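One protein chain is absent from this view; the other protein chains keep their places.
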Amino acid sequence: MNDLSRLPNSDLLEQFNAVRAHTRALVAPLSAEDCAAQSMPDASPAKWHLGHTTWFFETFVLAAHEPGFAPFRPEFRVLFNSYYHAIGERHPRPQRGLLTRPSLEEVMQYRADVDHRMQALMAHADEATPWMPLVTLGLQHEQQHQELLLTDIKHLLSCNPMWPAYTDQVTPAQAATAPVPAWQAFKGGLIEIGHQGTGFAFDNESPCHKVYLAPFELSSRLVSNAEYARFIEEGGYEDSSLWLAEGWDWRASQDLSHPIYWQPRPDGGWDEFTLSGRQALDLAKPALHLSYYESDAYARWAGARLPTEAEWEHAMSSGVPSTKWESDQWIGHAWQWTQSSYAPYPGFRIAEGAVGEYNGKFMVNQYVLRGSSVATPAGHARLSYRNFFPATARWQFSGIRLARHT
Amino acid sequence: MNDLSRLPNSDLLEQFNAVRAHTRALVAPLSAEDCAAQSMPDASPAKWHLGHTTWFFETFVLAAHEPGFAPFRPEFRVLFNSYYHAIGERHPRPQRGLLTRPSLEEVMQYRADVDHRMQALMAHADEATPWMPLVTLGLQHEQQHQELLLTDIKHLLSCNPMWPAYTDQVTPAQAATAPVPAWQAFKGGLIEIGHQGTGFAFDNESPCHKVYLAPFELSSRLVSNAEYARFIEEGGYEDSSLWLAEGWDWRASQDLSHPIYWQPRPDGGWDEFTLSGRQALDLAKPALHLSYYESDAYARWAGARLPTEAEWEHAMSSGVPSTKWESDQWIGHAWQWTQSSYAPYPGFRIAEGAVGEYNGKFMVNQYVLRGSSVATPAGHARLSYRNFFPATARWQFSGIRLARHT
Amino acid sequence: MNDLSRLPNSDLLEQFNAVRAHTRALVAPLSAEDCAAQSMPDASPAKWHLGHTTWFFETFVLAAHEPGFAPFRPEFRVLFNSYYHAIGERHPRPQRGLLTRPSLEEVMQYRADVDHRMQALMAHADEATPWMPLVTLGLQHEQQHQELLLTDIKHLLSCNPMWPAYTDQVTPAQAATAPVPAWQAFKGGLIEIGHQGTGFAFDNESPCHKVYLAPFELSSRLVSNAEYARFIEEGGYEDSSLWLAEGWDWRASQDLSHPIYWQPRPDGGWDEFTLSGRQALDLAKPALHLSYYESDAYARWAGARLPTEAEWEHAMSSGVPSTKWESDQWIGHAWQWTQSSYAPYPGFRIAEGAVGEYNGKFMVNQYVLRGSSVATPAGHARLSYRNFFPATARWQFSGIRLARHT
Partner (left out) sequence: MNDLSRLPNSDLLEQFNAVRAHTRALVAPLSAEDCAAQSMPDASPAKWHLGHTTWFFETFVLAAHEPGFAPFRPEFRVLFNSYYHAIGERHPRPQRGLLTRPSLEEVMQYRADVDHRMQALMAHADEATPWMPLVTLGLQHEQQHQELLLTDIKHLLSCNPMWPAYTDQVTPAQAATAPVPAWQAFKGGLIEIGHQGTGFAFDNESPCHKVYLAPFELSSRLVSNAEYARFIEEGGYEDSSLWLAEGWDWRASQDLSHPIYWQPRPDGGWDEFTLSGRQALDLAKPALHLSYYESDAYARWAGARLPTEAEWEHAMSSGVPSTKWESDQWIGHAWQWTQSSYAPYPGFRIAEGAVGEYNGKFMVNQYVLRGSSVATPAGHARLSYRNFFPATARWQFSGIRLARHT
């Protein structure tokens, strides 16, 4: 798939079909039972992701612009609303796993019906059609849910003591060891971050604005599983001086001693739960599924710190990665925690109407992650992209890039 | 189906097939999704009931007595263990709804496989075979789970804001009003309760023992929906003096103002969630799905009290019901709360081995219910049968029979 | 102090002064700070006990019968109401420890003022005065709070890591070992329990009624610390088969491995927190401060069971204890858990008015304890006395008498 952010509107129908098909492909390996369960309040059933992404198009495009609009099923307006107060009632999030009806089959019919009507509507639209940006937003939104669908399914399957596999495919092992990381220096100064140009971006990436950076260094690659295993072996989870106070209390209250999907093996090594089921931990790969607290503690142990989001974006926009492998370490392997709390950029303005609830109202007690992960749809991420999660989130494909002052 | 408790062992195979078929029939109207979800920690998914009742035969009969026994799937020993510490590890009860694997289909294969092997084993057994009583126990156990499966599915479907139906069949309405209840007097004295004879009974029904009863009266029928509605309309849920202190705090903490499956209608009447979906409340029928706290408060409001289990059993064994309608009010409509806490009978002895965990270890902070309900399999209940639930339980088919001193 | 229950009314004033003085004596060793703190929602500050027992006389006697009554301070009507809904608002129980005002000094003035007015009122009353029984009830009520005051202070001081002492006095050690217990046999039959005669008794002890008992045996003494220590050493807290299911979950959730006031010593023995501070555990004394769950598990481990309250009362009224030492094992050392849930006696009627809230509304999910303890005021207990607490209660002076069937 190409980068959606650079598409002319005339190709949007083709993109619509591609993104919608990709979501269907993601659930192809899953049973109706797999799609219905919810492993924790923070996660949603795959069936709910399927319905909600369809609800977005039905609610924000069809209901407003389709001649003679009638809802596929009126109850879905409530069932598949995520958090839009302006749209009205919502089904309580922690109870999404109890919606055994509508069935997966009916939700797939809902998808097909809305696809069909969207295709008909879009056939008569062009770049100047006022609601076409809402279609783009809907596709970006669906891509976000594609990643969430994978994170949520991975968490659900991990709760099954049999650790069943989502897919038979196993990711090929990496080189035996990751290359030695290098510190890459940046002199900082008055730089700019934020979305530029005419392509798509979420409202939270704007406006582009100036930031002053002191000189800094970033590691040339992500922290590897081997390195994180050493942090554990050397007592990282038992030494309170490495942790933020709140992180230490969180760790202690749940008695955590390793990442969420790791399990110690009798031989002293580690197994890992993956989308391909139980596997020996690949030591050369970047460590994944780490919370902010774990990432921050690791950084302190390593004599370093997490980068700010401005440092990350500046480094990445300076053309740092010079090889495909390096590039993958920035975009495409792990979301990288920054020490920047999720906050509005100077001059940020919330969009009018219900879609204005998209981003701004979450700007408290969350931390920005940059880059993208193995679970991010191709073409979805951008240099200026701002992902965000609370400091406790462990089930995302999140890892660590180290920074330090010079 | 006939009364299992009166069966000669030689008919046990036929009964085995009938009980096992009945469980399958109960899930026939349900999708795989319906069978996988768990609406609260107290309830279990239908699929888990299907697996656990099968696990009972595999664990307690086949594993011990089948030549060359091999488990259908070793993981099931943990997944489908309910609370038998002696059998080893158990999957945590509140997470049964996350077991999307094994699939419903695989669990049905598990059932078929165990049925086939049980049939083979039983073909060579007779009344003298030492493990035949375990088969009877397993069938009684499965019948208990048949009722739980219905209570749990009803609760699950009620959590769906669309109130979907389990079945298209609607129970025919009763007569417009229930007959006026009469007080039936018993002179008491030194009587006996507990299981007598050679038929099957659970260990908690023994030994048969003497109890002294003061004279008492019982109502000739169950409290009706119309009567319970009047309790609500006259402020029963707002008057603390009617409630046990703990019941009042429970009511207040959840802001309860009516039974779990009732919903006020705009016209001032009540709708009720049933296995046939949303229905107008049938005022002539016995009130159902009441907690001990609600039942006790109602009785106090009515100037009466709940019976003891000895009073109930003595009245019933005195041949009280003289018509089919009256009889249904005792056995077959609603489990009837008694004020008797669930405790061992004098001389009660726990069975040896793992099945000894069946009843005794639950004898604290629960109250005995007598009779049986519309959801109880035909032939399962007995005069001496002791059902039990905590005082907060609202999702069972439980109702109220009034008593008073004379 | 003599037995209140046998007093002629003409001596009531003298008794009033004695009981009220005893309460003051109990708090004499305590500072204002000690009296203000609340260690858990189940406990109350000593200052609150002082105020509440005074509030009882002010509310139920003075407010109704004193000419020209004016409250000492109107706010106290709410602050010192425990659970009487009929009296109106109550200060939330878990926040009693936040009432730093009124000061202890002001509460003592409140006591003195109410005492003075009660004395004046009682000077003109005699046995026929209708409210004199309320004075007796108030004194019995105050004696109950005298014991609670000690249990609550003991718990509070135990929460201080310095384990400070309530008193300098140390109870003299017992004989090196307790005498070997004997099983005392009772043939049972149709017996009577409940309050008889004209002395004072709480409503929950009536009516006197017939109960049928199968033959049984009771141990001649309470379980000793030495015996309970052996239960621990032999794995009693690690063996789920000894525990009620709910008790085991409770034990596990709090990771309990010994009684609440015991602490293992480095030498393998036990220290105990007492009202005299930290002491070596006196092995010959009865084990104290045990919950129902712990008592029940111990009994199962010992191949016995807990008695019913009817068995206990029948044995005691049969004149069993033949020596002072034996008698103390029944009345005066430890409240003894029975397996009887706290329920109304046949024909029990709640008193009219606010004092009707005294007992009946607590008759659910609690278990009856019989006897009395080292903390019970002299003369307060009776053969028919029914104390009651939830199965989790550990901070009361509660112990174990074993029973068994014959």
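Note that the chains take the letters A, B and C in the order they are written out, and that residue 1 is the start of every chain.
In this section, a residue touches a chain if its C-beta (ideal position, glycine included) is under 8 Å from a C-beta of that chain, and two chains touch if they have at least 3 such contacts.
Remember, predicted model here, so these are calculated numbers, not experimental data.
Novice: Touched by the hidden chain, which of the shown chains?
Specialist: A, C
Novice: One chain isn't shown here. Among C:Asn160, C:Ser318 or C:Thr406, which residue touches it?
Specialist: C:Asn160
Novice: Where the complex has a chain not shown, which of C:Glu33, C:Asp168, C:Glu233 or C:Glu352 is the residue touching it?
Specialist: Of the listed residues, the one touching the omitted chain is C:Glu33.
Novice: Out of A:Asn17, A:Ser317 or A:Gln339, which is the one that touches the chain we can't see?
Specialist: A:Gln339
Novice: Among C:Ser103, C:Gln184, C:Ser206 or C:Thr392, which one is in touch with the chain left out?
Specialist: Counting the whole complex, the residue in contact with the absent chain is C:Ser103.
Novice: Counting contacts across the full complex, list the positions on chain A that touch the omitted chain.
Specialist: 83, 85-86, 190, 209-214, 216, 240-241, 243-248, 292-293, 296, 305, 339-341, 343-344, 346-347, 357, 361-365, 391, 405
Novice: Which residue numbers on chain C touch the omitted chain?
Specialist: These residues of chain C touch the chain that is not shown: 31-37, 39, 75, 78-79, 91, 95, 97-101, 103-104, 156-157, 159-162, 164.
Basically, only the chains that are shown with their structure count from here on.
Novice: Go ahead and note the Å separation of the Cα centroids belonging to chain A and chain B.
Specialist: 46
Novice: Quick one: report the Å distance separating chain B from chain C, using the average Cα coordinate of each chain.
Specialist: Using C-alpha averages as centres, the distance is 37 Å.
Novice: Using mean CA coordinates as chain centres, what's the chain A-chain C distance in Å?
Specialist: 59
Novice: Two or more other chains touching the same residue: where does that happen in chain C?
Specialist: Correct list: empty.
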